[in-house]
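My questions will all concern the structure given below.
The complex appears here minus one protein chain, its other protein chains still in place.
The chains carry the letters A and B, assigned in the order they are written, with residues numbered from 1 in each.
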Amino acid sequence: MANPTGWKPSMEAEAAARTFDVGAGGATRGIAYEEKLLFERGSAGGRSGVSLPAPSGRADPRDELPAELLRAEIAELPALGELEVVRHFTRLSAWNHGIDTGFYPLGSCTMKYNPKSSEALARLPGFANAHPLLPAELAQGSLELMYQLERALSEISGFPATTLTPAAGAQGELTGVMMIRAYHVARGNPRKKVLIPDTAHGTNPATCALNGYEVVQLASGADGRLHPETVRAAMDEDVAAIMITNPNTLGIFESHIAEIAAVVHAKGGLVYGDGANLNALLGVARPGDMGFDVMQFNLHKTFATPHGGGGPGSGPVAVSENLIPFLPLPQVVKEGEHYRLVTEDRERPQSIGKVREFHGNFGMFVRALALIREYGPEGLRATGQLAVLNANYVRARLKDVYDLPYETDSLHEVVFTDKALKPTGVTTMDVAKRLIDHGFHPPTVYFPLVVHGALMIEPTETETKETLDRFVDGMRQVAEQAKTDPEGVKAAPLKSVRARLDEVRAARKPILRWRPGMKVE
Amino acid sequence: MRYHPHTEDEIHEMLQVAGARSLDDLFRSIPEPLRLKRLLQVPPALDEIALFAEMRRLAGKNQTEHPPFIGAGAYPHHVPPVVDQLLLRGELFTAYTPYQPEVSQGTLQALFEWQTFVCLLTGMEVANASMYDGASATAEAALMAARLTGRKKLVVSAAVHPEYRRVLATYLASTGDEVVTVPFGADGRTDLGALARVVDGDTAAVVMGYPNFLGVVEPLGEAAALARKAGALSIAVTAEAVAFGMLKGPGELGVDVAVGTFQSFGNSLGYGGPAPGFFATSQQNIRQMPGRLCGATVDKQGRRGFVLTLSTREQHIRREKATSNICTNAGLAALASTIHLALLGRRGLADLARLNYERARLLRDAMKRAGFGLAFSGPTFNEMAFEVGDAEAVVARLARKGVAAGVPLGRFFPGEPRLRGALLCVATELHTPELIELFARDVRN
Partner (left out) sequence: MNYPDDLKYTKEHEWCRVKGNRVVVGITDHAQDSLGDIVYVELPEVGDPVKKGEAFGVVESTKAVSELFSPVTGKVVEVNDPLSDAPETINEDPYEEGWMIQVEVADFKELDTLLDTAAYQKFIQEESE
């Protein structure tokens, strides 16, 4: 007779093997609660979680504001007490993996420890309560801090000047390309094209398109590097600039950068440096010394400012002498012992203008400067060195089990592929999901696009050797399991609060907000 | 160095495994002439005690004892300590963009809640996972309108925040789009007659503040109808989102896109950032929206969960054809707003709005007693401009007392002598009746 459940004795053993008690990274099943949306929590309408003075009821809005603009209470808003709100977000937090939880080798994102000191410092009342339009004499502390950070970033990158104002790396890129455009316009011709290697972040071509530039993609060589002859062949007087990430997204140093810059400069083009991977170079080499004309920082990467859930970032942009007139506003200047902001075009007639309201993400400036001050010159150099050491250590310990598409030296990150696992049917995505069961955040997957099935690992300098060893163990165990139990790898993750999610359904029938009676099942 | 855990022995051992002779040897792929042969010239390292002393020195140079009477795009509000304590939960605080949804459900659900809050307050159908700030959100809205309509003219009220208008101009510098500015009248409202004259079949969008930069509440519904008639989109820009506790959402007034900042919820002034920009519109425009979107779905076992979705609009997939180059947004700042809005809830939001409205009336009355009338006659929420004579002089005089008096409008409208005496001031729940009285007297003397 048929076995209706399909149960067979070996399945229990298999299941046990798939749900090992403790992962290489220490993951077990913790206490996790199901938690409804805020809007779905039944509650007495009168509850609130705030303590405010009661309105007097004396001034009636109906006397002044047009009736057609006034609204009643918004009925769908929740009505919760403080403890309910606290539990809600505490429970949600338990569903998340952060750097504070465990290893987070998300390549190209530089997920290093975010110092707690920086949080305390950003919350000093003098900073937190400062209005951005305070008269300069009431904001000398903020202005001096911005001045110090601007000087430090300029020195670190090897450029004469830096703007702090862009809100994130991608806006920094936008700012940089706008300055490049303004530079060419000032010479009579904005030019038409920007050269971008195939390893670039997607923000690079998107930024060019926003500036009206046509993107010409350049193929990197078999060694993962861009070669001067490729650039020479594409370079002409219509090319406004080349955008290069160095080290590139394969973690490889573009060692021909000086020659490439010379090729571009010879035809009047400029060289943009995407500073996303600056961590690899801290204190060791400076983009400003390599022929770059402009580069953006990502303070939330290199200088450890928090960006939980995808932001905020901060994307200062450093420039060479020839681009200084085009820097966006505001700019902080020191006059004697007094600091002030230059905000008006009349003082900087060639400026591209403002890219963000007020002065930028000041809260991130405090944290970045705090870290730079705590590191000092030796600490900054050690950061670059140890970030590269950690990546190379992981690379050396994994290259016998995972395919390394480029033998070229790695700096701060290393890209593997799933090629060696191909016979097992296990893919990069499966490896990533199985790592979750071990207690690790997966590496960046399927990027850069030039590598099929890429697994991009960036450990950062703040991780201990023990953590790296455990991660290596986890990666090796997954590779081993792929051979013996590929289905087990493909079933992962088993320990997370949710199994693999149906992204196809999410995209076919987008549900982007709660509505009363919403059912997703 | 407390953030660099390796011992000398470990470094030695790891170098051996990595096949490098020294730390310098790890950088052999960098040509010798490109390497830095000296230490960086930054100040020497500080221990934590010295670091705090130095940063306290800087913070102490700012004078922020009193809540500022300045709004103008950044609003002083009370942030309950609960917000920050929850925000600092490391699992949320130190995560990144939720690329791996199975280990990011906390972030994702909170983003879904944020998107819902934005929709409920603005009266729009869909919202994204946040923007850098209100200004870039406005610029992105204008670009979206141009894409959707295939038109190139943007009609912008002069009463939209001047910094937002400057950012818009920067974003449009290379696109060939044209900005036409429409003046405001003596009541501080956008001149609808002038608006009607310039809105035409080439207009992509009409952009209005709500409340506008002068603190005045615009006849938004009429402007939206005007835009619609011409086949253009209407964009409402809101910097003081507490107003949504009292005023209808732009979506309820027929507006197509609502943008701005939710800084007022859960985010301190912080000298201007970070704060969460928001972007909301109608369902039919979702494929042209910039930025990340969080959506609901189910997992393999049929349980509800959340993912980032419709990412084919974005730069990492569509590259030069993306709807925007935005990547990072303002996730943590949006989370702070979400927590604060959860605490406020239905009643709390309405009360907070009412309280702000009342405090602004106290300010108006106190200023009137001190001899200063309103610069504009239109209706306001919690911010209004007063005629104080020489506004710059008043600001300078009060600054000497450590008081941030407001913003002289003449700074933003240098071509308009009628605004030389106008001082834009805000009153919120932080400005007690006593403080308001004192302030009005200070402005007089």
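Everything below uses one rule, namely that contacts are C-beta pairs under 8 Å (C-beta built on N, C-alpha and C of every residue); 3 or more make two chains touch, one makes a residue touch a chain.
Worth saying up front: this structure is predicted, and the values here are computed from it rather than measured.
The missing chain, though absent from the view, touches A, B when the full complex is examined. The chain that is not drawn here is touched, among residues B:T7, B:Q85, B:T312 or B:S377, by B:T312. Against the chain not shown here, chain B presents residues 287, 309, 311-312, 317-318, 321.
Taking the whole complex into account, chain A touches the unshown chain at residues 446, 503-504, 506-508.
Quick note on the criterion: only the chains that are shown with their structure count from here on.
Chain geometry summary: the mean Cα position of chain A and that of chain B are 20 Å apart.
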